[in-house]
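A single structure is presented below for examination.
Every protein chain except one is present and positioned as in the full complex.
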């Protein structure tokens, strides 16, 4: 009763029983919890993301990693320790902690964390990254890593990783 | 005539007639028109985006919200009014309106809007955001909102929201 077209549909949805043509489709979501240790800190999440992608068995698709906070950020670059100090120096240069921000001023704000700089730095760095998956692994360059910036820690932070699998 | 595999394929494509297992797959596109009221203004679009996602009936997938302009931006953070003033202050600090930008100089540019600062600020903030959808709603943290920055208004602005549904 199976026509060639139905065969293709089945193969497209195959989940491992179909040999080399089988690929997993659909979506997977993982919630990550990261304990940070300093007020400002950049963490390399690449190995963790890569491991989740592999465990999911997705051949190709998109990974979206989103922070759930307004004073953390995610971005892609190289986590060389001297460079990460430069990134912190850049953030202090662009959005200094001790500027007269209104978010830190009780006359204008009910926020008692005095963390305007953290919000502003998060906005500049971005709240999510979109990564490609091909042949079951992240498509990234030799020096590229997925980095999370803690900008108002130390705290326990939540990120959500979605894997959207293609046929 | 239906095999277990065909059952799965049908469920994957179900459009509501299949009960609890049915989920909508495919794509939906909505064009948003926002009337801004000031030269620089940050607007919270979260409720609008959330409502469109719900109306579409998508269970899980990706939302891409893209501005169609080079002097507006979209990003994610907290729309506390004091903080939004700080964001405007940050943008003026990083890309001041009255700097000697070439884009504003008739010797180099035919643009008569004198809006170099608006382009530069838009580049720093970003032209689109990617949001996750799970269980029919945006996956966002407690304080996170989808924000649009008008940087050279007031004008009527177009944004396009795409919902890519997964199985």
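To keep things simple, chains are lettered A and B as they appear, and every chain counts its residues starting from 1.
Basically, contacts are C-beta pairs under 8 Å (C-beta built on N, C-alpha and C of every residue); 3 or more make two chains touch, one makes a residue touch a chain.
Keep in mind that this is a model prediction, so the values were computed, not measured.
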{"item": "Residue among A:49, A:68, A:129 or A:159 that touches the chain left out of view", "value": "A:129"}
{"item": "Selected from B:87, B:133 or B:164 as touching the chain missing from the view", "value": "B:164"}
{"item": "For subunit B, residues in touch with the removed chain", "value": "1, 6, 9-10, 13, 15, 25-27, 29, 62, 64, 66-70, 94-95, 101-103, 105, 108-109, 111, 116, 119-120, 122-124, 126-128, 130, 158, 160, 162, 164-165"}
{"item": "Touching residues on subunit A - with respect to the absent chain", "value": "1, 3, 5-6, 8-9, 12, 60-62, 75-78, 80-83, 85-87, 89-90, 93-94, 124-126, 129-132, 134, 139-144, 164, 166-167"}
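The rule we apply is simple: only the chains that are shown with their structure count from here on.
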{"item": "Separation of mean Cα positions, subunit B and subunit A [Å, integer]", "value": "18"}
